[in-house]
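A protein chain is absent from this complex, but the other protein chains hold their places.
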Amino acid sequence: MKRSEIIQLLDGTHPKRSDAIAWAMNGLIILSAIVIALETEPGLPAELQLWLYRFEVLLLAIFAVEYALRIWASERRLKYIFSFWGVIDLLSFLPAVVLLTPEWQAVRAFRLLRLVRLFKLFRSLHALERLVAAFRDVREELILFVIIAALMLYVSAVGIYIFEHEAQPETFRSIPMSLWWAVATFTTVGYGDMYPITPGGRLFTSAILFIGLGIVAVPAAIVTTALLEAETNIGKKGKRKKKKQKKSEVIEPSETGTSKGE
Amino acid sequence: MKRSEIIQLLDGTHPKRSDAIAWAMNGLIILSAIVIALETEPGLPAELQLWLYRFEVLLLAIFAVEYALRIWASERRLKYIFSFWGVIDLLSFLPAVVLLTPEWQAVRAFRLLRLVRLFKLFRSLHALERLVAAFRDVREELILFVIIAALMLYVSAVGIYIFEHEAQPETFRSIPMSLWWAVATFTTVGYGDMYPITPGGRLFTSAILFIGLGIVAVPAAIVTTALLEAETNIGKKGKRKKKKQKKSEVIEPSETGTSKGE
Amino acid sequence: MKRSEIIQLLDGTHPKRSDAIAWAMNGLIILSAIVIALETEPGLPAELQLWLYRFEVLLLAIFAVEYALRIWASERRLKYIFSFWGVIDLLSFLPAVVLLTPEWQAVRAFRLLRLVRLFKLFRSLHALERLVAAFRDVREELILFVIIAALMLYVSAVGIYIFEHEAQPETFRSIPMSLWWAVATFTTVGYGDMYPITPGGRLFTSAILFIGLGIVAVPAAIVTTALLEAETNIGKKGKRKKKKQKKSEVIEPSETGTSKGE
Partner (left out) sequence: MKRSEIIQLLDGTHPKRSDAIAWAMNGLIILSAIVIALETEPGLPAELQLWLYRFEVLLLAIFAVEYALRIWASERRLKYIFSFWGVIDLLSFLPAVVLLTPEWQAVRAFRLLRLVRLFKLFRSLHALERLVAAFRDVREELILFVIIAALMLYVSAVGIYIFEHEAQPETFRSIPMSLWWAVATFTTVGYGDMYPITPGGRLFTSAILFIGLGIVAVPAAIVTTALLEAETNIGKKGKRKKKKQKKSEVIEPSETGTSKGE
């Protein structure tokens, strides 16, 4: 087995062998994310904590070995070490080394650094990469409409501040606080920690809400549409595609245009 | 009347007779679901409880008779008994037998098992079947986007945990708890049991919310679209279809293609 | 002026005269709805109450006169009196007669009957009529998907009841109560009066929410789409239509089909 094949195996891009190793690594990363989340839960039984700790040490070893293998198998080692993926591979086990020291319970923030591992998912989940590309495609319009939504929220916040500040000086105590209300309201999350109680404030909210919902929904709509489109373009070879082919066959005789709705 | 006709009558697929029996059975199942729900309400008047009990015994008898009839009418009886529908038909009255024992008030969970009856709706509500098929069609993209949404929620949960844990150590006490916040927030349910109170946490939420809403909305959008499409394909022979035919007639002279916008 | 013209004036369908009278009547109806709403507000100043009362008596007179005029101007009077609109016209002032009696403060529910007047809006707001027609068009699929959504909510309610009943026996005290939680959650209203607190209940909610949101959203999506389509068909002669004509002109040379995206 050649050196380069090792990297192909790790990346799941080997032309002949299965991509089982790459998938196993991805599984470990996701499992690791779950473990890191669980560890933050206070009052875990000591025994479970021990097992989580052992799992973490195991992962530390696996990712360290992967790093060593990738360096050894690289043709241009220094280039890999200082590349984006090289740094990610290093960081995916380095913060965990602190686990081996006796004070590991103390450094909470440092332990969350292990989540850098999640980036490794991008290497073999090509779907994720293309989705990032989908974001890049709509980046400009996304920025434009986030700015417009922000302006709308700002104006709503100033309005509700004028109406409610006197009645609820603690809750709507400032415009930045009112902005938080605007975000929670126009995204329809509506936590219930802040809401207008004066007739004026309620009328203002009702009046601006119907239109505002439409404006604030635009960024999310752009993202959803871009993701759905990207997914279609990724080209699942499944049933959906076949269906579309059948449809176009019906039209083919006259070779006329077909259009994609939205 | 032939034996096989009995099954056709029960299934509502008899070529000549009406499907009234099948619909009556479906009505009984839905009524049964309502009764099972009502029974869990504490403090029901004793008389109503008695009537609900009697209805349940009646249903028990009806489903038992149906089961017996289906066995008797089957050509290959053992095959039916061990088939999926055979087991469902058995389970749709077997858990109710416990009702006849004096201790029936005690075994709550067991009584809910009667809800297996709901599966029987699938036998004659062919719409449901096709909708399940619609789900199968989009299964892969659904899984993909649920994973992506889960990743987004995970990252949001870690972020809010970092911002809010110190200020609200009880509410945002761990990352799994923060995940619950992320689910309630990004689906815009917003119960109000957990929300950020620090400026940093609120800024973080506002910043990630606009984009995040779009990502988390994708699975639901896929389901909604698939269901709406499936419904259209089911082919209601009503007004809608006729309209579309008219439209296509307008274009027919040149035999050109028409496309369905989403 | 002929008798029939009086009805045309009232309906706003007179070929030559303006429809100002019909619009004034509609304005009065909407004003009346606002007044009826205001009247329910407790603690109104006595003077305002007096003015609202006078306005109501005025309206009573106007609608009574309208009724008399319509009877007098009808060619077939009995037919009008017993027609749908005849009954509506009668009911639009009859419940208000109670206002003239000294006990009118007492019979609250009776006073709300005056809202039957709102039906009168349908007579000249032809947009409303066509929207009702739009509903009729999608009635069957609406019923189908409301049933499916209801099934989904039922299953969710049973699930959350199993998970949460023990931990919160008061809040999730029965399946009907849990259904209310399911409605508030899956429509993303999320009042915050009921929410799961056990890890199992939260996992269950998170798991079923992403798919469930898509199912529960279908009826609303059908309504929104039908209304938007109906509006487009109503045929505003404004800019939008012209734009579309221009587009179709571009395609006309080859006489090919055009399709309407959603």
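By letter and in written order, the chains are A, B and C; residue numbering begins at 1 in each of them.
As a working rule, contacts are C-beta pairs under 8 Å (C-beta built on N, C-alpha and C of every residue); 3 or more make two chains touch, one makes a residue touch a chain.
Small disclaimer: the values here were computed from a predicted structure and weren't measured.
Student: Specify the residue from the set C:L48, C:L128 or C:A167 that touches the hidden chain.
Tutor: C:L128
Student: For a quick check of understanding: of C:A37, C:A61 or C:L78, which residue touches the chain that isn't displayed?
Tutor: Looking across C:A37, C:A61 or C:L78, the contact with the absent chain belongs to C:A37.
Student: Which residue among C:L52, C:V87, C:L115 or C:I197 touches the omitted chain?
Tutor: C:L115
Student: Given the full complex, what residues of chain A touch the hidden partner chain?
Tutor: Spelled out for chain A, the touching residues are 137-138, 140-141, 144-145, 148, 151, 154-155, 157-158, 161-162, 173-177, 179, 185, 188-192, 195, 199, 202, 205-206, 209-211, 213-215, 217-218, 221-222, 254-262.
Student: For review purposes, identify every residue of chain C that touches the missing chain, sorted by number.
Tutor: 33, 36-38, 40-42, 109, 112, 115, 118, 121, 127-128, 131, 142, 146, 149, 176, 179-180, 183-184, 187-193, 216, 219-224, 227-228, 231, 236, 238-240, 247-248, 250-251, 253-254, 256-262
Student: At which residues does chain B meet the chain that is not included here?
Tutor: Against the missing chain, chain B presents residues 188, 190-192, 256-257, 259, 261-262.
Following the convention adopted for this analysis, only the chains that are shown with their structure count from here on.
Student: As a multiple of 5 degrees, what angle does the CA superposition of chain A onto its copy chain B give?
Tutor: Copies differ by a rotation of 90 degrees.
Student: Between chain A and chain B, what's the gap in Å when you average each chain's C-alpha atoms?
Tutor: 28
Student: Hey, how far is the Cα centre of chain A from the one of chain C, in Å?
Tutor: 40
Student: Enumerate the residues of chain A that touch no fewer than two other chains.
Tutor: If we look for residues of chain A contacting two or more partner chains, we find 188, 190-192, 256-257, 259, 261-262.
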